[in-house]
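Missing here is one protein chain; the remaining ones are kept as they sit in the complex.
Per-chain residue numbering starts at 1, and chain names A and B are given in the order in which the chains are listed.
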Amino acid sequence: MKNKSKKQIGNEIISTDNITKSFGKFQALKGITSKIYEQEVVVVFGPSGSGKSTYIRTLNRLEPHDSGKIIVDGVEITDDVRNLQHVRSNVGMVFQQFNLFPHLSVLRNITLAPQKVKGLKRSDADEIAMNLLKRVGIPEQASKFPSQLSGGQQQRLAIARALAMQPKIMLFDEPTSALDPEMIKEVLDVMTELAESGMTMICVTHEMGFAREVADRFLFFDEGLIVEEGTPDHFFNNPKEDRTKLFLSQIL
Amino acid sequence: MLDQKLKWIFNTFSGSVFNTVISTFCIVLLFFLINNLLGFISNSEWAVVTENRRLLLIGRMPQEEEWRAWSILWISSFLIFSSLKSFVSPSKKELAFISLIVMILCLIFTTESSIFKVSITLLISAFSYFLTKYISNTPIIHKFNKFLIILWIFLVPLIFCLLLIADGPKPTLWGGFLLNIILASVAIGIGFPLGLLFALGRASSLPAIKIACTVYIETIRGAPLVAWLLLAWFVLPKFLPEFWGLNDISVVVRAMIILSAFTSAYTAEVIRGGLQSIPKGQIEAADSLNLNVITKTSIIILPQAIRVVIPALISTFIGVFKDTSLVFILALTDLLQVGRIIPEQDPEFFGKALEALCVVAFMFWIVSIALSNLSSRVEKSMGIGTR
Partner (left out) sequence: MNLFIDKLSKWSRSQRNRNLIYQIIFLVFIGFFVNYLIAKASLLELTLNHFNSRAGFGISHTFLIDYSSNNDRWSAYFTGVINTIRVCLVAIVLATLIGTLMGVARLSKNILFSTIAFLYVEILRNTPLLIQIIFWQIIFLKLPRISEALTLGSTVVISNRGILLPSARAAESNSSNIFLYIILLAIILAFGISYYLNKKEDINGMKLKLFNIGLNGNLTGTLIFFIISVFTYYILQKPYIIDLPSLYQNSKGTFLQSGGFEFSPEFGAILFSLVIYTGTFITEIVRGSIQSLPKGQTEAALSLGLSNYQTMTNIILPQALRSIIPPLTNQFLNLTKNSSLAVVIAYPELFMVSRTIMNNSGRALPVFFLILFTYLSLSLFISVFMNLINRRVTRIGT
């Protein structure tokens, strides 16, 4: 177990206040109130359909919430387009299905947004991109295309792409669920390094080993509500709720 | 609820200047169109349609033979409305829409003399629908469905019988909407199986067969349908053998031959797409089970290929139905021709071309939209059910 007491947890950077979200008749979120702090690594887990993906997707408004308040980096998420731009440039997202741009090269996948949104010049963007590729461990793939990479390499590319915009917060939506077992470790290694460098991260994942090592806090979701939250120690050693105990017994 | 509706309206007008401009433009356009449409409907005289309803619907058949058309109509309504309940099970909204269309049709085409027969038609339709609904939970329903399917398959031959027995009117007198339906049914009935064969031929590994089928398909697709129909007029008789008086066949049959050939070429292309989409593994599995060619094709390959392309097939069939209006070039009086000729030749109805055209368009539109709705239903039901 790492010595995490040295880590500085900063100020509140995300706060959600009783947010709800329904898809037609199905209510995915029934009132989620949470606070995320700077440099914190939060792992969200729970059975499927519990609302975990919906929760993190409301944080960058990929899903508009029905009611309640979400404040990210001091800005409230509403329909206002300018607020949205601000939020999205500070929040990066990594998807389960990677969602890489197949018609662009590896390097271009990373440099597109910085050039178009931040207006960087080509040389700067390329430099940032190459540094990121080195950081995630695939610098030699720069001129290839996503389809030529393995699953693990693709997801690492996706992480690099999100990091290129220098976000303050990174969201991970089950990043390793679509990967073959032997490629999960390489992605988790990148995420671990990211956490150690002080990035604020919210991860939806089933990788309990990784979570235990890296997370500062767990959120357990079930049926659209946060059933229990606390440190990893708390969860693994004495979970309070019955539902938590049940779920942990099924996955551990 | 109200909140959501307000959000809708807000969405439409807010956002950006661009959005507002487009919305304003749309409203103006809609206003203009609806205004003109309502003005047209209320100001025009529909006598051109009501006076000529028989011509429009069944062409120049003499009045004594009308009973044939009525029997065809009754059998068809029974079949359509029973199948509607049995196989399609429309929702309340769709039922309302269908009733609306039926009402409009009645309004347009009923005259004093035919009120009785029209009411019989309505009774039969309602009766078959509710009868099916009533028995749909009982075990009879399966036998009934089988009966309906058999009736569908034999519908076209049945129509022919009804038209021809007891010294029926010669095909040249057939016209109007009935002609379009008959031509389309024959074209699809013959064209589909033929197209199947040609698709298989084109996908064959034997070069001779493959080339022959490809040449056939590409040649037919190379020229427009009107050109082929014209060929039927001028040239086909010269190519048919003299025995059995075959080289003297009526124009309607020639049109049927050409339409069938045309449909077969386009159907073949659609099915070829389906054949190509079958994963190689299917054929490998069939081969490793030592199935012979016929079993392999008819039980493994074809069902999967056709299933995938049903929407495209129905779309092709709708196209065939629309194309039956092209037989004007053979001087056949189909629905569109009747609608065009009456305002031109009957002094009583000069200048009423637009009204006639509207009704003609409406009738084509009903059939097309019904078929395309069927197609999206099939798509949906397959989408959920497939792997």
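Following the convention adopted for this analysis, a residue touches a chain if its C-beta (ideal position, glycine included) is under 8 Å from a C-beta of that chain, and two chains touch if they have at least 3 such contacts.
Because the structure is a prediction, the values reported are computed rather than measured.
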Residue among A:I19, A:I77 or A:V91 that touches the chain left out of view: A:V91
Residue in contact with the excluded chain [from B:V49, B:L84, B:I342 or B:V360]: B:V360
Listed residues B:S89, B:T111, B:T219 or B:S250, member touching the removed chain: B:T219
Positions on chain B contacted by the hidden chain, ascending: 8, 11-12, 15, 19, 22-23, 26-27, 29-30, 205-209, 212, 219, 222-227, 230-231, 234-235, 238-239, 318, 322-323, 325-326, 328-329, 336, 340, 353-354, 357, 360-361, 364-365, 368-369, 372
Chain A, residues in touch with the chain not shown (by the definition above): 60, 62, 85, 88-89, 91-93, 95, 97-105, 108, 112-113, 115-117, 119-124, 145, 158, 161-162, 165
